[in-house]
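This structure is in structure tokens; I'll ask about it shortly.
Only one protein chain is missing; all other protein chains are in place.
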Amino acid sequence: MMLSAALRVMLIAAALAAGCSGAPWNNPHPADEDGANILYTSFSERPKHLDPVQSYSENEYVLIANIYQPPLQYHYFKRPYELVPFAATEVPRAQLFDENGRRLPDSADAKLVAYSDYLIRIRPGILYQPHPALAQGAQGRYVYHDLKPGELSGIHAIGDFKATGTRELVAADYVHQIKRLAHPRLHSPIMQLMGEYIVGLKELAAELARADKATAKGGFLDLTRFDLAGAQAVDRYTYRIRVRGKYPQFVYWLAMPFFAPVPPESDRFYAQPGMAERNISLDWFPVGTGPYMLTVNNPNRQMVLERNPNYQGEVYPSEGEPGDAEAGLLGDAGKPLPFIDKVVFALEKEQIPYWNKFLQGYYDASGIASDTFDQAVQFTGQGDVTLSEEMQARGIRLQTSIATTVFYLGFNMLDPVVGGYGERARKLRHAISIAIDQEEMISIFRNGRGIAAQGPIPPGIFGYREGEDGINPYVYDWKDGAPRRKSVEYTKKLLAEAGYPHGRNAKTGEPLLLHLDTTGTGPDAKARLDWYAKQFEKIGVQLAVRPTDWNRFQEKIRKGNVQMYFLGWNADYPDPENFLFLLHGAQSKVKTSGENASNYENPEFDRLFERMKNMYNGPERQAIIDRMVEIARRDAPWVWSLFPKDYTLHHAWVRNRKPNQMANNGLKYQRIDPQLRSQRRREWNQPVLWPAVALLVAVGLSLLPAVRTYRRRERATASIDKA
Amino acid sequence: MIAYITRRLLYAIPILVGVNVLTFALFFVVNSPDDMARVHLGVKRVTPEAIQKWKEERGYDKPLLYNGAAAGGGRFIDTIFYEKSVRLFAFDFGRSDQGRDIGYDISTRMWPSLAIAVPVFLMGLAAYLTFALLMAFFRATYVDFWGVVACVAMMSISGLFYIIGGQYLVGKLLSIVPISGYDGGADAFRFLALPVIIGVVSGIGANTRWYRTIFLEEINKDYVRTARAKGLSEPRVLFRHVLQNAMIPILTGVVAVIPLLFMGSLIAESFFGIPGLGSYTIDAINSQDFAVVRAMVFLGSVLYIIGLICTDISYTLVDPRVRFE
Partner (left out) sequence: MSFKLEILWTDALIYLLLVVVALLVRHVRRHEHLMAPWRKVARSASGMAAATVLAFFVVIGLADSVHYRPAVEVRDGKTIYAVEVLSVFDKLTTKLRTQKAKTYSAPLATHRYAKETIELPDGLQVRDYPRLTYGGAHLADPATEWGPDIARRCLYGIAGGALIWLVVATLLCVVLARWDPADTGRMWRALRRGETEIPWRAILLTLAVVLAVGGPLVALAANYHVFGTDKVGQDVFYQALKSVRTGLVIGTLTTLVMLPFALALGVMAGYFKGWVDDVIQYLYTTLSSIPGVLLIAAAVLMMQVWIETHPELFDTVLARADLRLLFLCVILGITSWTGLARLLRGEALKLREMEYIQAAHAFAVPHFRILTRHILPNVMHIVLIAIVMDFSGLVLAEAVLSYVGVGVDPSTISFGTMINSARLEMAREPIVWWSLTAAFTFMLLLVLSANLFADAVRDAFDPRIRVGRSFRLAAQKA
């Protein structure tokens, strides 16, 4: 009886789970979305800021790069990376002026340039997404700009407002956003940097800070009342940015959300009392002109981007890199963007469920985690990678690109043992650099997703050199057309010359013990640390690893209390300046709280850096960079570890994907085939029920003999009773 | 009765004060506000000014306990302790270090937690009692013996294995339910089935064995012997007399747990991607959001104390011999 009841429960459960017949039971998405033009992807951590003046990390850009429309963007297909207009009509060129306001030629010496002007013209007719901040009533009054205290009850998200509105994008909106960089309550991460460059920004910040003190706590600070000399709207569609000196890298910033437009109305709207308490702010609900708009922002579960109905005027590019056309990437040339109606970002913190759902067809694209990689990818003889046959049979495609990121193990140059610029310390650092076998590291922990670094500049960035010219002669030899890591014997010799024969101090005989600080706490951390200890063991040096939480680690770096540490840097823009500045003496962490965590300081390097940073790319710049890289390699303030390779997988029903390290706004180019997807999902996810049934049957059967025993006992007592 | 409850509630106040002082000491000794600021401001280009501003905005720039600069009562009110700890008593959780309204977050994340915890609790209770009764019913047969063996074996397995194994088997190999995720409404069933089953199964060992000993203790009492002597059948003895009397220790044990169901389950929620209070807590620990952890600690203590009071009251309700003193 129990058995049948259990079976019935299970059948009901099964019927409920399936919903309608034929649909897979394990579909994590709502059944009625099956066949819709929706892209499913994931996020692993709640974005901290969506306000374009504050947002400064990859996981936030994935969203807001599709929502906001800075003047420029990177070409989706072309390599090396090329800036193309986005909201602007063309890529602006700097006009150089001397201190008397006289126009200088483009080739003018950086010393003569007092300021540079960027004149940016935007396309007319661009409209904002529908948004309550822009909703206007009959007389042109804003509906939601004067809310009474009671009117916000029941409202927890931007979608709870009934009315929405839009208006045309104007140049003043861009100017407004630049002023917002100086807003005292927003503390933009690039304020410090831009304060050095944009004329009048620092003064504006000071003025705003004073004004902010005068306003009541939490009151509205109206930026439109203030003026910024360095950013002026010339007419309705044109504005000018004035930058101190010559700063050729400035145009790259114009492709970042920091310089996207924000309507002043949104600031007034969100500043109303009660909004911030309900988490309704620009940080949560952006107001943009881009192809998508954020309609659901529930960081506990999902975020949804929907097509901005007012977006128009951009078409699919018709040119690309050689090979793109053959790969079928240009087939949609000329069609209006975007293609996909809705993009669902689901919260997915654990790797395994994420990966499994991708394999089941419930996510359309996936990055590859190291541990699941073997299933996906095989190495061919040449060190390239291909997908495993099983994956290929499923129609999954693989794309790779080298990230504009560098990972390194830094030495603290202020440390008495590993630091310093003498021959002893240098040899010790070289020995360690050779001992840590990056190639093995990449193969074990990254499954080949990366290339060993030869210097600070990754491939794809101006200044990188390939082949024999590009190897680090202190660590590698060039043999048979490939770099070969120097031998362990040579390393031991170096170590002996540095005064540590067999890993022991030649004078005292004490074993050499080095400390490595890391922030590793993940499941992989232990294996990684063991591996590092093994590398040092090879040359007889003891390694003590000190795992720390992130803020302690930061503090130690800031105080210079580390010997060796791990860090990485993700490029802001594709220019060598953005990598070499990490070794600039003026950026020293201990002295100036900069980004140079090794506190490396070499006068010649610093001098060359000052010259290099204001130059346009060319042979002269290359020569200077070569010299700088050589100095850095000789001093070895870092163990040049690796440049990670990003691999992404996507299913056969996703089209037009190409990895682009600089652009995050690739969603609008992608297209999916929902029919194919539904069909595949059905094929791949047939539920297997017999084990559950078998288990229940087994449990039921095992009880039968007991029932019999019990009956016998009952009868026995009954008969005794009778007797 | 009302006087008793009032007294118990009053007694809870000093305990909550103690909890509050303890957590405050722990959290502000562990990490200075400077550290928190650095964690939250991100990695790139963080300046000391930005840290100062961050602290000002969240009220962490004040002195810890005593503000010499303020006047009158402000000396004690204008401090971190007052702002961050004393206000909890009014269930004013304030805003998380990331700027979210904690009270609102708790009120929305509570439901998914309950959606797992309540079924696990009810189905678990039913299953454990059934198994325990079965074992008591078939006592001194192989069912009882192997049942106990199975229980001891099952309670010797770490809960992590149940989750990892269940997810792998049911979610991946058999594709019966989604591997992880959550959805509101009727759809929630598909997502909750697996975590609920795993939750129930992982508790079978310890709980069944525990209820079995309670039943066996009861079975060996004199009144049961009398009932049998009267000629009552074994099922009748078991269900009418034993079960009823064993309910007293079972109920009182169970009542204490009910309020804590709100807190959710830390590991299961994060494994199955369920946006409940358990995963909220884990996230807060990992991202060092101290405001959230403080709020959860306080909430947990309140619920625990409510559980204690409920237990006392339920004693008096099920067992007339116990009187309020």
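Order of writing sets the labels: A and B. Residues in every chain begin at 1.
Here is the rule we use: a contact is a pair of C-beta atoms (placed from the backbone, for glycine too) under 8 Å apart; a residue touches a chain by one contact, two chains touch by 3 or more.
Small disclaimer: the values here were computed from a predicted structure and weren't measured.
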| query | Missing chain touches which shown chains? | reply | A, B
| note | By the document's definition of touch, the residue of B:Leu114, B:Ile285 or B:Ile313 touching the omitted chain is B:Ile285
| note | Across B:Thr79, B:Gln98, B:Ser202 or B:Asn245, the one contacting the chain not displayed is B:Ser202
| Which one touches the absent chain: A:Met275, A:Ile442 or A:Val545? | A:Val545
| message | If I consider the whole complex, including the chain that's not displayed, which of A:Gln129, A:Ser266 or A:Asn356 touches that chain? | response | A:Asn356
| request: List the residues of chain A that touch the chain left out of this view. | output: 351-352, 355-356, 369, 371-372, 374-375, 378-381, 383, 440, 443-445, 504, 509-511, 513, 520-521, 523-531, 534, 542, 544-549, 552, 556
| note | Touch rule applied to chain B and the missing chain gives residues 14-15, 18-19, 22-23, 26-27, 29-31, 152-153, 155-161, 164, 168, 202-203, 206, 210, 213, 217, 263, 265-267, 281-282, 285-286, 293, 296-297, 300-301, 304-305, 308
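Note that only the chains that are shown with their structure count from here on.
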| How many angstrom between the C-alpha centroids of chain B and chain A? | 36
| Of chain B, residues touching chain A in the complex | 31, 35-36, 38-50, 53-54, 57, 98-101, 104-105, 108-109, 134, 137-138, 141-143, 167, 171-183, 187, 189-191, 193, 231, 233-234, 270-273, 275, 279-280, 288
| field | Residue ranges of chain A in contact with chain B within the complex | value | 13, 16-17, 24-28, 30-31, 46, 48, 56-57, 156, 184-185, 187, 189-190, 192-193, 276-279, 283, 300-301, 346-350, 352-353, 356-357, 360, 362, 549-552, 554-555, 593, 595, 685-689, 691-692, 703, 705-706, 709-710, 714, 721
